[in-house]
Every structure is written in C-alpha cells, then in structure tokens.
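Pasting a structure below so you can have a look.
Chains shown are a subset, placed as in the full complex.
Residue numbering begins at 1 within each chain, and the chains themselves are lettered A and B in the order written.
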Amino acid sequence: MADAPITLEGWYTLHEMWAVDRARWNALPAGERSAVVAEAAGVLEALADPGDGHSACFALLSQKGDLCLMHWRRDLESLRRCETEFAATRLRGYLLPTYSYLAVIELGTYELTGHATGMLKRRGVEPGSDGFEAALEAEMQKLARPRLHPAVPPQRYLCFYPMSKRRGEQVNWYDLPAGERAGFMRGHGEIGRKYAGKVVQVIQGSVGFDDWEWGVTLFADDPGDLKEIVYEMRFDEVSARYAEFGPFVTGLLLEPAEALRRVGLSE
Amino acid sequence: MADAPITLEGWYTLHEMWAVDRARWNALPAGERSAVVAEAAGVLEALADPGDGHSACFALLSQKGDLCLMHWRRDLESLRRCETEFAATRLRGYLLPTYSYLAVIELGTYELTGHATGMLKRRGVEPGSDGFEAALEAEMQKLARPRLHPAVPPQRYLCFYPMSKRRGEQVNWYDLPAGERAGFMRGHGEIGRKYAGKVVQVIQGSVGFDDWEWGVTLFADDPGDLKEIVYEMRFDEVSARYAEFGPFVTGLLLEPAEALRRVGLSE
C-alpha cells in the first residue's frame, strides 16, 4: 500500500549555473562587451520582479560557474519564458551551461501538521473533536501560504544542493513505516528552527522533474552558518542514515548589473 | 531456469533531447534564422503524422535541453528515417545532443493477464475450462491493441525517465520467484489506475536497446500530477525496493512551430 506524505506546492523554481566562455569573451572588443552587458542587465532586471514571481542573480565561486540565475514562477510556462528571454541576450552566446535544477517549492505535511495541530490546540480545538479535520486543513493552508510563494530572501550568501532519500538495499527510506518517517522528519525540522534568523531554507520538491528528489536553497548573511547548518544536519539521524547529497554550489546574491561586474564582465 | 514474463510490443520509440548552441545561433542574422526555423518546422510537421506512426515536439525546461523530439514508429528503419530527416535540416547544425532513448512500447502480461481473465470470467469463461487459453490470448491481444499503437496523448506536460529493476547483492528483482514478481506488479498497477484521467503512462521496454530496462513517458495537464504519481509510486513496495531511476526530463507538448518559438528560435 502506498502512503506518500501529502505536500503543498508553491513557486516552480529553476536554478541555472553558467560559466563565461573566456576564450571568446576576452577576445571581444571592450565597447561590444559594454553593450552586451547592458542588454543582459536590462533583461535580468526585468525578470527580477515581474509581478507574479521573482528572479535573482548570484555571482558563483569556483569553476562550477560564474553566474547563477534563480527563477521562481507560478508555472512551467513562465519558467520556460525566463529561459527564453535570457537565451535571446547576446551575453547568453558567451555563457556555457554548467548545471541546472528544476523543482517546485514544497512544504511537507510531516512538519506542517504538527504546527497546525499545535495552533488549533492553543485555540481549544482538540484532535478528534468535531470539525477538527477541516480546521486543520484551513490552518495548514494559512500557515503555508507565505512559505509557498515567498520573495527572495535578502541574505548575502547562497548555497544550493539537490538531495534524495536513500533507497539502499538495507537502509531504505521508502521502505520505512509512515509513522517512523514522520518521527524522523520532526526531529530534522528542529535543527532548521535552531537556525531561524540565521539561515532561510527553501525546500523544493523535484520528484518527476529532475534527477534528485529535492533541491535545497539556503540563504544566510554569514557563510559559516551555511556550513554549520549543513554539517549539523549531517549528524541528525534522518540525514545521517537516509540522505544522499548531490553537488553543492555557493554564491553571492547581487543586483544583476553588480553580479555581471563581480564576475568580470564589466568594470 | 529462466522465466522472463512475456510482453506484447507496439511502436518503437525514440526520444531525442537537444540544446540550442547559443554561441552560434545568436550570431546568425535574423533573416537566416527565420529561414532555418521555417524549414525545421516544415520537417517536424511532416513527421508528426505520417500515417503509420506519430512524432511530437516538446519545449524542455532547464539545461537538459531546449527541444525534445519523440518519434513513435513501426520499426527501427522508420525511427532512423526520422533521425535522418531531421539531421538534414539546417537547424540541426545549431543543436547539441543532450540525451536520447530508444525503446519499444510494451504491455506486461503481469497486468494484462489479470484484466483479460477478469473479462473472460464476466463472460463465463473460467480459467482451466476448455478453450480458456486460446480465449485468453485473443482477449489479451484485443485489450492490448490500442495501447500498443496509440496516438500521442493531448496532455500539455511531459515527463520522461528511464528505469531498471534493481539487481543488488541482496535485493535483486531477477532473483525473485515469478509468482512474487507478478504479485508486486499487480499492486504497482493499482497506483497507475488511480491516476486514470489525470496521467497517461506509456511504458517502453528497452532491454537490449538502451542502457536502462524501461523508458517511461508520462503525460498530464497538471505538472503537479506528474510529481505526485512518481512520488506515490516511490512508496509502492515494488518501486521502493526494486526500482532504480535514471535522469528525469520535463517538457511542454507544442506544435512544432510553437515549440521552436517557445525556446526562442523565432519570435
């Protein structure tokens, strides 16, 4: 019998990492470079706040890329439109793809149910009582709304990585009883709450969309906090035993023009 | 003793994903681009419905590609002809291959035998009775026909992924008794039926043809359903323990000219 937990979904998200093709870019006359950068900055600024969704721009570290564009939109068509608008810039002809990730912001009901039940209890609505189920769902929706369609957090540093739950021969998350899984996830959530105010976590589901099961985007003002939260979680029982991690990417959140400047496309 | 289940086979299928080479495309004069796109759209339209077989065109999301061409044909020669006709377009010279998959639509008799037996029982033909075996085969063929040579479903979103059954050191599908395998597959089929009307599944066998054992193409009008069905199946016992998944690709079904427009090849 299948018993997948229910999740609530928000923005569809796309992270795209690009490295500048220096052989061709460095050969471009300075005047042309300025024009190319100005056009790209304009397109990226227009994408940043289109009314329904958000895009952000990061200067990356290391050979994993120079730029990360992160698009949050209401549907896949809008995400594709972000790609296509950027693809049309002259700058795009000087960028090489290094990694991308497609997902959708999600809230697991593992955690949310607990929160909502707590809220209701404080208001005197006890589990099992008449109307509890309907009240629970309404409460969950209310709690979830700002976290499903958030704005891009203002913190200076980005950490992105995809991950999956382990499906090993002996240690297999999907083979655990639902109750055991829920218990694990509650413990896991506590670490996240410990970093409240220091690290903003945006969890994105990607089952059926991309190669791992989740994409995780972390935002912080101190890169040491990014390292610390990921490291501390690694010792948490559910991560220690059941998490498998993909590549990690690190960057600096910047206005588009400044991001282009920081990676050396303009001066 | 080998005891591979019998399968029925339909269209040979080829999925090919392509990324636009933006360095070269963006440098092409607008007038030439129009001509290139017009030629390609014409070829893709001619391939779409050639009488015996179908081809479809998808705009993809993320750096996994811009376009997916999906060809369904009666034999490998016809699939190769699709490739060659597209290869001759000028557009093909501006596309970089990112992934492809060769397979054949198949129906497992795991599931089909159950259906057909049920049909016969309702008509009073009992298993073990005289002529049951012949009636069963005829019934299975009748049930299978529209699912072996279908038209491309009209749903807006595509999800493609290859998968194999696990051949681990302890957990090994191919080492299970045939009866146990059949039981697992029946349970698995129930999830698919739950999504009837929401998700169309096209299962393709690729043992001997490509690197995984199956290719799965899902079609839905709500991308959330794509995520949900794959996620729910992950908790199903047979997938939880025995399934291994390859890369996932997501796209939008579009008329050829519209697909080319959506990925920014024309305006």
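Here, a contact is a pair of C-beta atoms (placed from the backbone, for glycine too) under 8 Å apart; a residue touches a chain by one contact, two chains touch by 3 or more.
All values derive from a computational prediction rather than experimental measurement.
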How many copies make up the whole complex, given 2 shown?
5
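To be clear about the criterion, only the chains that are shown with their structure count from here on.
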Here the gap between chain A and chain B, centre to centre from mean Cα coordinates and rounded to Å, is 29
Within their complex, chain B touches chain A through residues 19-20, 22-27, 59, 61-64, 66, 157, 159, 161, 166, 168-171, 191, 218, 223-224, 226-237, 239-241, 244, 247-248, 250, 252, 262-264
Which of the residues in chain A come into contact with chain B in the complex?
2-4, 9, 12, 14, 16, 21, 24, 75-77, 79-80, 83-85, 87-88, 90, 92-95, 97, 99-102, 104, 167, 169-170, 172, 174-175, 205-211
